[in-house]
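Excluded from the complex is one protein chain; the other protein chains are retained at their positions.
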Amino acid sequence: MIGMKFSIGLQYEVLNCPADFIFNVHAAETAGQRIVTERLSISQNVHQEMYVDPFYGTRYLRLNAQPGPLSLEYEATVEITHAIADPSQLHEVPIAQLPLEIMRYIYPSRYCQSDRLGKFALQAFGHVPPGFSRVQAMIAWILERTTFQSGTTNSSTSATDTLLEQRGVCRDFAHLLIALCRAMNIPARFVTGIDYGADPALGPCDFHAYVEVYLSGRWYLFDPSGVSIPMGLVRMGTGRDAADVAFATVFGAIHSWSPKITIDPIHDPANGYDMPTHTAQALCSC
Amino acid sequence: MIGMKFSIGLQYEVLNCPADFIFNVHAAETAGQRIVTERLSISQNVHQEMYVDPFYGTRYLRLNAQPGPLSLEYEATVEITHAIADPSQLHEVPIAQLPLEIMRYIYPSRYCQSDRLGKFALQAFGHVPPGFSRVQAMIAWILERTTFQSGTTNSSTSATDTLLEQRGVCRDFAHLLIALCRAMNIPARFVTGIDYGADPALGPCDFHAYVEVYLSGRWYLFDPSGVSIPMGLVRMGTGRDAADVAFATVFGAIHSWSPKITIDPIHDPANGYDMPTHTAQALCSC
Amino acid sequence: MIGMKFSIGLQYEVLNCPADFIFNVHAAETAGQRIVTERLSISQNVHQEMYVDPFYGTRYLRLNAQPGPLSLEYEATVEITHAIADPSQLHEVPIAQLPLEIMRYIYPSRYCQSDRLGKFALQAFGHVPPGFSRVQAMIAWILERTTFQSGTTNSSTSATDTLLEQRGVCRDFAHLLIALCRAMNIPARFVTGIDYGADPALGPCDFHAYVEVYLSGRWYLFDPSGVSIPMGLVRMGTGRDAADVAFATVFGAIHSWSPKITIDPIHDPANGYDMPTHTAQALCSC
Partner (left out) sequence: MIGMKFSIGLQYEVLNCPADFIFNVHAAETAGQRIVTERLSISQNVHQEMYVDPFYGTRYLRLNAQPGPLSLEYEATVEITHAIADPSQLHEVPIAQLPLEIMRYIYPSRYCQSDRLGKFALQAFGHVPPGFSRVQAMIAWILERTTFQSGTTNSSTSATDTLLEQRGVCRDFAHLLIALCRAMNIPARFVTGIDYGADPALGPCDFHAYVEVYLSGRWYLFDPSGVSIPMGLVRMGTGRDAADVAFATVFGAIHSWSPKITIDPIHDPANGYDMPTHTAQALCSC
């Protein structure tokens, strides 16, 4: 079991008129992730409304803020229990056996135009043995080509852009892996969290985006940008791509500052808390 | 109440290897649309599996077909009861009051890149009085510019393409209206059906795509391509855009022929069946 | 020396109003290509105006046609004298030594967005020995991935589309090769001609598009779609990409029919006319 303690600090200035915010910064409540403690504090005394997606456990917080400063601080401790599998035992599920409610994860979405990449993916990965190792081959292929570089992409950058221009941030790596999986009819989805374990040279601790791929009937974690220790990832949002799970969606005129984020594992083997480590095993946290 | 009787005939040749098909040709079962009779016939004696989306009533039929001819014939009679509203009473729902589970319909999707069109939509429609009439203004704007023309677009054509090139088919008109609505933070979604009432000059009766927009807490019907009589539309699929509700998704090598489709209203006032007519009222069928 | 005899028949119906046509169907007059005989016949008795590009020898014919049928028939015999080089002796010219007037051929153009493909090309071809063999490696790479398939692309399809979707016609293959060359700072340009030697299974004889690459101070011929015998190519237009050298540009409302084209080599060794054959040598015809 992994215990992670993290905090998120967001800072805004709402200009002139009230603005609506929808935040997805709460840890998700899932079978694999239990909220031990959490605390939210909002600097403005405004009505808060929470929606929990029944399917994913994603929690959306909505509030209507008044002009002036707005800060949000959230901190939580979560327990993550991973189902662990032997990668060599994980297979791709044939179309004929895919649960129909997850078909949506082989369809294209805003940032993952898998409909355009069918031939491309088949040419590049059709000869690779299917299963977990094919997804790993895709990641190796992406990492070999793509440079992690802040400031080179923006909120309209999509998987085809990243494939052509070969640079981006975690979100772009995630979109490209998702698009390639879907192009091979492997369901894949987008997850947001925090990048525990990232090399400090890449900048301060930040929101992270990674991928879940559906194999042998479950969703397994992959971090195509390779910057995090997947075992330490805390799940916040789950969706088809970044369009579904922005950490903050703002309706109105504001200024914002960079998020302040900390994350630390709980190292307490006596109580069953192990340190997150890189592993060759397949991990499932949902 | 409207009664519609329709039939769909699909014809394929499966080449060499078995192929998986997912069809969405069944009439949806919703509060506003009741299945009176239906009959499905598949030329191959293969296992069929049905999935009903609990949210939309969309029905997906999956089957794994053997090499050789495959034909599907579906016919049904449905009763559609529209909630009718006075357009002038329908308002846009402020972000702060939108049910959070429908936020997804203001987010961008594969074919509706509303994230790129915020300024465009505000410039074109920001001054138009909000509500039903704003959606109508968008449709008038689209129709004034866009030519309905088969063969000019394909399955990767999106709303931004249509905005630039100003031509397309019903699906393209629908995507553009959806993108413009979402760019104004008005939830909008994609619906498939059959184009009852279309001018025969546009070709034989065909699958149709249209739009639902969320106003005053309900989803109202709009047909931005203007070719159908909305009151006669039979709902099959509902989704974020065409990526979610293809009438047929095929995995494998096949040949296909044009669908054969008929649709007729039941004219039987004595039993409560009225003819679909154009109306200035707002219609809701879900 | 190669002698080629060819004919082009074009057929239009000009609707309602007069229409302007600019044709580029004349064989170019270059150092390597001599016009032996030619004959042009236009069905309408209208003013004709010819412009010869001083740089390329491309000939543009303009005429203003009246409503009604318009047909153009052009036939010519040309003598092509190729400079032949040993591929292993051809090197890429360093930027510092490139004639500045050909810098334009390393800049991006409408259909060859080489500015987006710098990293891509370097990753795929940076390790390949430079020179003629690198261009050949690019062509092999394109042919391995890309399917020659009529009707899958249109007049706005560009090199990045072809790279992603991996299908197209000769023009798309040419644009992709040009974009990859320019992305590696190798000057490359677009040439139009007729596809002598194409497999009849690909359809009737047609206009063709191919590529010239600047190596060791001259422009060498490459046919990235691999359908023609390069030695038999008759040059019509030369430009940065297809935007410059359409065989016909029409301003006005017309109907058109498929071109009728024939091309035959003159086999007359006694008079110095050899048959075009596939060769491992590098060919230059300008």
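Going by the order they are written in, the chains are A, B and C; count residues from 1 in each one.
Throughout what follows, a residue touches a chain if its C-beta (ideal position, glycine included) is under 8 Å from a C-beta of that chain, and two chains touch if they have at least 3 such contacts.
Keep in mind that what you see is a predicted model, and the values were worked out from it rather than measured.
Chemist: Under the definition given at the start, what are the shown partners of the omitted chain?
Modeler: Contacts of the unshown chain, counting the full complex: B, C.
Chemist: With the full complex in mind, choose from C:Ser41, C:Gln89, C:Ser156 or C:Thr262 the residue touching the hidden chain.
Modeler: Result: among the candidates, C:Ser156 touches the missing chain.
Chemist: Out of B:Ile42, B:Leu61, B:Leu117 or B:Val227, which residue would touch the omitted chain in the full complex?
Modeler: Going through B:Ile42, B:Leu61, B:Leu117 or B:Val227 one by one, B:Leu117 is the residue touching the chain not shown.
Chemist: From the listed residues C:Arg34, C:Arg62, C:Arg145 or C:Arg218, report the one that touches the chain absent from this view.
Modeler: In the complete complex, the chain left out is touched by residue C:Arg62.
Chemist: Could you please point out the chain C residues that touch the chain left off the display?
Modeler: The missing chain touches chain C at positions 20, 22, 49, 51, 53, 60, 62, 64, 94-96, 100-101, 103-104, 107-110, 113, 115-116, 155-156, 185, 243-244, 249, 251.
Chemist: Which chain B residues touch the hidden chain?
Modeler: Touch set of chain B with respect to the missing chain: 116-117, 119-120, 123, 144-145, 147, 160, 163-167.
By definition in this document, only the chains that are shown with their structure count from here on.
Chemist: In terms of residue numbering, is the interface formed by chain A and chain C classified as same (over half shared) or different (under half shared)?
Modeler: Same; most numbers are used by both chain A and chain C.
Chemist: Using Cα averages as centroids, what's the distance between chain A and chain B in whole Å?
Modeler: One centre to the other, that is 31 Å.
Chemist: From the mean C-alpha coordinate of chain A to that of chain C, what's the distance rounded to whole Å?
Modeler: The separation of the two C-alpha centroids amounts to 47 Å.
Chemist: Among the residues of chain C, which are close enough to touch at least two other chains?
Modeler: Touching at least two other chains: none.
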